[in-house]
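Here you go, one structure.
Only a single protein chain was left out; the remaining protein chains are all shown in position.
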Amino acid sequence: MAATTGESRYRDSAVGRVLAWFISTLKLMARNRVGFAGFLVVSTIVLVTFIGPVFLPSEVPVNVNEIYETPSLSHPLGTDSEGKDVLLQVINGGRPILTIGFLAAAISTTIAVTLGSLGGFVGGRVDTGFTWLADMVLTIPQLPLLAVLAGILRLNSKIAVAGLIGLLFWPTLMRAIRAQVLSLKERDYVESARALGLGTPHIVFREIAPNMAGYIAINFTLAVTSSMYAVVGLTLLGLVPLSEENWGVMINLAWTRGAIFSKDSVFYIMSPIAAIALFQLGLVAMNRSLSEIFDPRLRRGA
Amino acid sequence: MEGRADVLSVRELEIGYETGRGLVRAVRGVSFDLGDDESLAFIGESGSGKTTLGLSLVRLLPQNASIAKGEIAFRAASEEVLDLTTLDDEDLRRFRWEECAMVFQSALNALNPVMRIRDHFADTAKDHSETNGSLKGRALTERATECLEMVQLDPGRVLGSFPHELSGGMRQRVMIALGLLLNPRVLILDEPTTALDVLTQRAIIEVLRTLKVEHRFAMIFVSHDLSLAAELADRVATTYAGRIVELGEVEQIFYHPRHPYTVGLLDAVPTLAGGQQELSSIPGSPPDLIDLPTGCKFHPRCPYATDKCREEDPPLIEVAPAQTAACWHWEKVGSDWEARGGEIHERDANRA
Partner (left out) sequence: MSGTPIELEHASRSYGSGSQQVRAVDDVSFTIEPGQTLCLVGESGCGKSTTGRMTAGLLEPSQGRVLYGEKEIDALPDAEKRRFRQAVQIIHQDPYASLNPIRNVTQILSAPLRRHKLTKSRSELQNRLRELLETVGLTPPEEFLKKYPHQLSGGQRQRVSVARALTVDPEFIVADEPVSMVDVSMRIGLLNMLLGLQKDLGVAFLFITHDLAVAKHFSWEGRIGVMYLGRMVELGPTQKLVREPVHPYTRALISALPEADPELTRNKERLSLRSPDIPSLLDLPAGCPFHPRCPMYEEGLCDTDRPAEDAVILEEHLAACYVAARELGQEDRIPESSRAAGAEAARRTA
């Protein structure tokens, strides 16, 4: 408790409790430097791409006099084939990709955790059914399928894209969760809970699932990563007709306008790629701290 | 000690582990001598520093451990006396197995699962090849065979086996045989029988007895199991919170203890022989080695504790010939023990 005594006076109100939780979580994050650095990178990118556009013009102005300029004070990342500022585009173009990434990850993680825990714990036909479904989805080559579906379905809302990705990406995590549940359900404390007649919902959601929280959180971030790749891939192929500026569209434009063949445009094409890479690096680094947050041995101090 | 050649003399040894929470004082001011065919048992609760002490004798302490103070004098076969706390790496390597060998706690998992037992012997020999170049091929097989026979294993069958093909007791004996490979003068065994079944334990005890009686190894056992000490030890040291609190001949410790902690341990262990026993455990739990109590470290759990105990740590003093104890009130502890002796204590009744 030593770590939280200072905040104990806030404890009475709900807001205070959330605040105390938040502070102690930050402190735990800070225990691992790499993880904390990752957290800072991720939150900076999220803040800048979600709040930044509010203060920026929604359309980055075209300026034909400044095509493919190299970085300068007025254009820190240079300009594109229409003379638009690259930095502004990077800031504007993060939100759609991140939104879809998080949404898709939320969908696939929810499906995976629900089916995995239930199948693992209940066993029998339920388990066989879920596993079969997962295997089916897994055997389909995902990107080509996505491409085909995107072509047929004419995806034009972010939610639809996220839903499609989420519906295809859950099986791997589901199998991992199922394996975890299979091992957790053999724990002595689960057997004691059975002996005490505590019931399936209590056992699955109070005894077993919280023990996987760190694991689930880490997998959620990995799912965000792969979903982002998927959207960028789809946009790059021009299959998701997203009109607003986004990192995928930037790469697509760079590609179609031949930017990759021009030495001057290296900043234009590399900027969205670097943004994606940086964000993912941040997530991966942040994972180091995640397991600590969910471990009561660390949360409560020794 | 006159009339006896000591192979090992430890003086005022202090060992600490550097941790995030602070310094763990795992061994504090430990001194003892080991005769060259003697067996000495260290008994005490988990976390009392027994393994740490054993590791320091073979200089295998982990990175974050350091010997703050003290001396470990070892008399090598050549009569040369080495101070293990200052030995350089080269000498150390030679020393580690030829002079002292350690069989580790949880030895059951210490064998590499993908290597045959024969290769384990070869590896151990190779590790020491600079000083032991000759132990290869035929000579190695012969020595390995000899060692396996010493621990009552069938070399023909065991040498070609993988660890998983052997039972727990057999693996434990293989570990002991590996320890014997380079013919050490002192064998250190950390919990050699813990986690084994009674019949397997018996087999190991008999092997160790043979090593002691017929091959005259000097041995140090580290265990929380009092019966192992009762079976095999010549002398017993009771350890508490990193320190020896009582040291004496095995009969002295078991029949005439003078330290309340030794008495507590004896009162807590049931025997199979005899009638129903009044047993009681020691209240409380062992102290945090980072934040030790003042005065006598046992005072929070000791029924005899007085103000003096809370203020001053008692020194180890002689309480009988060859027996020392660190307790301010050892005389009272002793007279209480002797007074209830015959009546309550099966072990005394059985002796009569």
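A and B label the chains in the order they appear, each numbered from 1.
By definition in this document, a residue touches a chain if its C-beta (ideal position, glycine included) is under 8 Å from a C-beta of that chain, and two chains touch if they have at least 3 such contacts.
All figures in this text were calculated on a predicted structure; none of them were measured in a lab.
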Missing chain: touched chains present in the view: A, B
Residue in contact with the excluded chain [from B:72, B:265 or B:316]: B:265
Option from B:11, B:116, B:224 or B:310 whose C-beta touches the chain left out: B:224
Identified contact with the non-displayed chain, of A:149, A:176 or A:198: A:198
On chain A, residues whose C-beta touches the chain left out of the figure: 187-189, 191-199, 202, 206-207, 210-211, 296-297, 300, 302
Absent chain, residues of chain B that touch it: 45-46, 167, 169, 193, 197-203, 205, 224-228, 230-231, 250-251, 254, 264-273, 276-277, 279-283, 285-286, 346-347, 350-351
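The criterion applied here is as follows: only the chains that are shown with their structure count from here on.
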Chain A-chain B separation of Cα centroids, rounded to whole Å: 54
